[in-house]
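Dropping the structure in here first, questions after.
Excluded from the complex is one protein chain; the other protein chains are retained at their positions.
The block that comes next holds chain A.
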Amino acid sequence: MFARGLKRKCAVDEEAAPAYSLQRQSLLDMSLVKLQLCHMLVEPNLCHSLLITNTDQQIQEEMTQDGRWCMPVPQTAGRASRDLLVSTEILCCCTWEGVHPAPDPGDLASEFQVVPAVQAPRGSPGSVWGRDGPQENRGSFHKSLDQIFETLESQSPGALEQLFSDVHGSYYDLDAVLTGMLGGTKLIQDGLDHVVDILVET
């Protein structure tokens, strides 16, 4: 599996990095949606939320590190993309339909527009894990969700729209591995209805 990936890397060196970034971004967005859906549950599953959050953090850390490398430097880029390719191979074997327009490899700033939004829920104390009381919890939930949407909208207008609109199509066209996974789509649909309700209320 990995050997095959490495050969592929030799052939398409330039395309590997942005494709990987795209996939990673999609994974980050997926995690964000999952976390939001987690919090929409009356009582979130702590283990589930924690694992998604930790995955989220890993992706963000890697994206932050990529930003510091100021690519492209030929040698390091090569080495970096070799390391990255392992993740790519594991990340996904299929084509993503592009939740976001492919970022310019030289401009990683666009990737970071989403990062502060994801960090917003962690920024508000007690919003992710705190179960100190129904009022507090709901309040912080509202606050964190508002912060996410606010940040998203201010950074890239229409990004919010785009984030949710693409959920219907691309994620579930993914690959032919899954059968009978339409239930997942319904979950997203229900989640979105709920989000709309909250937005309308606030």
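What to note about this one:
Assume a residue touches a chain if its C-beta (ideal position, glycine included) is under 8 Å from a C-beta of that chain, and two chains touch if they have at least 3 such contacts; residues count from 1.
The rule is simple: contacts and distances are computed from a predicted model.
Per its UniProt record, the hidden chain corresponds to "Serine/threonine-protein phosphatase 2A 55 kDa regulatory subunit B" from the list "SCNNG protein", "Serine/threonine-protein phosphatase 2A 55 kDa regulatory subunit B", "Ciliary neurotrophic factor" or "Elongator complex protein 4". Mapped onto chain A, the footprint of the missing chain covers residues 1-2, 24, 27, 30, 34, 42-43, 45-48, 50-51, 54-55, 58-59, 86-87, 89-94, 122, 125-126, 128-131, 133-134, 137, 171, 174-181, 183-184.
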